[in-house]
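A single protein chain has been omitted from the complex, and every remaining protein chain is retained in its original position.
Per-chain residue numbering starts at 1, and chain names A, B and C are given in the order in which the chains are listed.
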Amino acid sequence: MSELDILFYILSSMSVLFGALVVLTSSPIYSSLYLVMSMLSVAGIFMTLNAPFIAGIQIIVYAGAVLVLFVMVLMLFDLKRETKAFTKGRFSGFLKLVGAGLLCGFIAGAAYESVSLIMATSEEIPTNIAAAAETGFSPTTNSIKEISKLLFTKYLFAFEVLGLLLLVVPIGAVALSRVAGGTHAKH
Amino acid sequence: MGSDVFEISVNFVKMVAIFLLMVNLVPMLVWVERRGSAFIQNRFGPNRVGPLGLIQLAADAIKFLFKEEFIPPKGNKALFLIAPIIALIPGAIAFGSIPLSVPIEISAFEMFGSQWGPYVFPFQSFEIGIGIVFVLGVSSLGAYSMLLAGFGSANKYSLYGALRASAQMISYELAMGLAIVGILIVYGTFDFAEMIAAQQGPLSIPLFEADHVVNKILGILPNWGVFYQPVGFILLFVSVFAETNRLPFDLPEAESELVAGYHTEYGGIKMNMFYIGEYGHMMVASALIAVFYFGGYSLGTTLDTILVEGTIVPNMSALFASLLNLFGSGWEQSTNLINVVRAFVFHGIFMAKILLFLWIFVWVRWTLPRFRYDQLMDLGWKTMLPWALANTIITAFLMLFLR
Amino acid sequence: MTSLTPIIVLTVFVAIFGVGIVVVSALLGPKRNWTKAKKIPYESGLPGQERKETKIPVKFYLTAILFIVFDIEVVFMYPWALTYTEFIDAGLGGYIFGAMAVFVGLFIFGLIWEIKSKALEWD
Partner (left out) sequence: MQSTEALVSVGLNHYLVLSALLFTIGSLGVLLRKNMIVILMSIELMLNAVNISFVAFATYLDNLDGKIMVLFVMTIAAAEAAVGLALAVNIFKNFREVNIRFFEHLRG
């Protein structure tokens, strides 16, 4: 049980616990705060996966920007505790539960099949990074620079399309607020 | 945290020491603020309790502990209590990731009958490869403590103040991020220690050869970042004032406008924790400015050599050695002591720079008037952001040729 | 590899430190029963303005949305700035500058559109 494994078990149980609390709590303010905690523990999991840059970006983008918007909007709505938080339809509720269970089974099965599939094709992959470090199969060292080099050579087109998308989103959001009944509608 | 017991314990003690350094610096800063404002306004400031009012710090701290515990009845009790604790965490973690001095190399030594191997202790709470990205991400978490404080206390003025404060904080984070992009172009690394190492040596433009007259004149100045990124420095300096809600950007907490904003309903030690959070952010901000633009814990090569090879470190380590000789013998030749003393000398330099910038925070607060809220937001979106973009593009364009 | 345990240990330590202070101050502080005036929220002395349905302006969310979009564009500039000098050394200076010029051009166009459409006006 190396230090990495203990970290993984702590962080993954935290993220699953807070993720479940996001869905189960009835008052939305608490669920958004649990989501912040779940995002931070997922950022910790990225750290144990030897991807510190992705963890930093996750903290800046998700925990620092997106969820601040969620908490701000929820405070503006000031919703009190919802009584019927879950859909009340008995039959439709049951149908949804069965659907969700099936989905969970499919995903878990796919996960196991894909790993053994990958094992079969490529050569033996050490199942643990710490073990990998000893056997010389060291993961890419300073991977932050390799990520950006790859980003600007192989994925340049996707990068430019994302710039376009990030242009469309604010224009759409402002147009939404301009529409009749919107917050900034021209009256 | 370390391989054997000695390393883990030293790392833990170092982490607690750096956090307590930050927490204990806060009453000292409050004292500097009160005496500084008195000095600026031509009056005395606290000087009754102890010499120059220094015991005033302890008196304030203890007084805060004995204040009554007040929780607004209609407010959300849990969020009201969590908010001050969340205000502490981002400042402490960001301050812990900044290297305060050169790492200390301890060669193998023998103690308590067993041999302890060589160690290298980085002079910071934890070493993190992605310095800047981590500090930026953690400091953007500060907005949550404001939002929760505003929402927890059922007072609509404090909710309004919390929304305004966090809207101001996030809109100045953009200009801060772009100023840091300018720094990244020049240094090409996220790690603080590599940045400080890149700022060694005399200032010189690679376009001309070394002994050219231009390089001779510039050679006097140390190779600091402020000469490469002057506009970036101004941008970061201004946006740091807005990040920490300091004057002239502290409208959300202004007494006259918004009844002291999101911490209206707080009193006693919880109010004090918001101050610790705010001053912690100020310390992180001044440490960042010192690392990016003013060479962090180094003073440029000429002065460093005087410090290390020259007179200061050898004399001080001789002084310490004579003191330590009272306990054991043979401390003179031990390189460990010299390494430790050198680390603390460089730490002194870095703290001097941090205190200089903290004094500038206090100085600006008591001289400049306060912005109106729409002026404040217009400055953030309509002037700072375009300037930051222009700075990034021009830096990139010049780097194409100066490289 | 940047180890994560010191960060978690420091967070837990700071959280315990904070909770400890609050608990100590709660124990040490005097216990008084609060008068009615103390209970109503503090509005700098004006008595009882607490209307039932507090009308809070909703337009703060627009700043937060614009912040998310522009923050992502700043975050995408971090990897670019990191390897900018290495691309120049490899002789691809114009290529990398052109790539980011397009991206920043869209950024500036979005920003100018926001300013012109008065989305950021504060009454």
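Remarks
In this section, a contact is a pair of C-beta atoms (placed from the backbone, for glycine too) under 8 Å apart; a residue touches a chain by one contact, two chains touch by 3 or more.
Note that this is a predicted model, so its numbers are computed, not measured.
Counted over the whole complex, the shown chains touched by the missing one are A, C.
Residues 58, 61, 65, 68-69, 72, 76 are the ones on chain C that touch the missing chain.
Although one chain is not displayed, its contacts with chain A can still be listed: residues 1-2, 4-5, 8-9, 12, 15-16, 19-20, 22-23, 28, 31-32, 35, 38-39, 42, 45-46, 48-51, 53-54, 57-58, 61-62, 65-66, 69-70, 73-74, 76-77, 79, 82, 84-87, 93, 96-97, 99-100, 103-104, 107-108, 111-112, 114-115, 118, 122, 125, 127-131, 137, 139-140, 143, 146-147, 150-151, 154-155, 158, 162, 165-166, 169-170, 172-173, 176-177, 179, 181-183.
Definition applied: only the chains that are shown with their structure count from here on.
If touching chains are joined by edges, the resulting network of the protein chains shown connects every chain directly with every other. Chains joined by the most contact pairs: B-C.
Averaged Cα coordinates give chain A a centre that lies 19 Å from the centre of chain C. If each chain is reduced to the centroid of its CA atoms, chain A and chain B end up 31 Å from each other. Each of residues 2-3, 5, 54, 56, 60, 64, 66-67, 70-71, 75, 78, 82-83, 86, 107, 114 in chain C touches at least two other chains. In chain B, 128-130, 133, 159, 163, 170, 173, 190 are the positions where the chain touches two or more neighbouring chains simultaneously. Residue ranges of chain A in contact with chain C, taken from their complex: 3, 7, 10, 44, 47-48, 50, 52-53, 57, 60-61, 64-66, 68-69, 72-73, 76, 78, 144-145, 147-149, 151-152, 156, 159-160, 162-164, 166-167, 169-171, 173-174, 177-178, 183-184. If you check the complex, the residues on chain C that touch chain B are 2-3, 5-7, 9-11, 13-15, 17-19, 21-22, 24-26, 28-32, 34, 38-39, 41-44, 50, 54, 56, 60, 63-64, 66-67, 70-71, 74-75, 77-78, 81-86, 88-89, 93-94, 97, 100-101, 104, 107-108, 111, 114-115, 120-123.
Looking at the complex, you find that chain C touches chain A at residues 1-5, 8, 54, 56, 58-62, 64-73, 75-76, 78-80, 82-83, 86-87, 96, 99, 102-103, 106-107, 109-110, 113-114, 117, 119.
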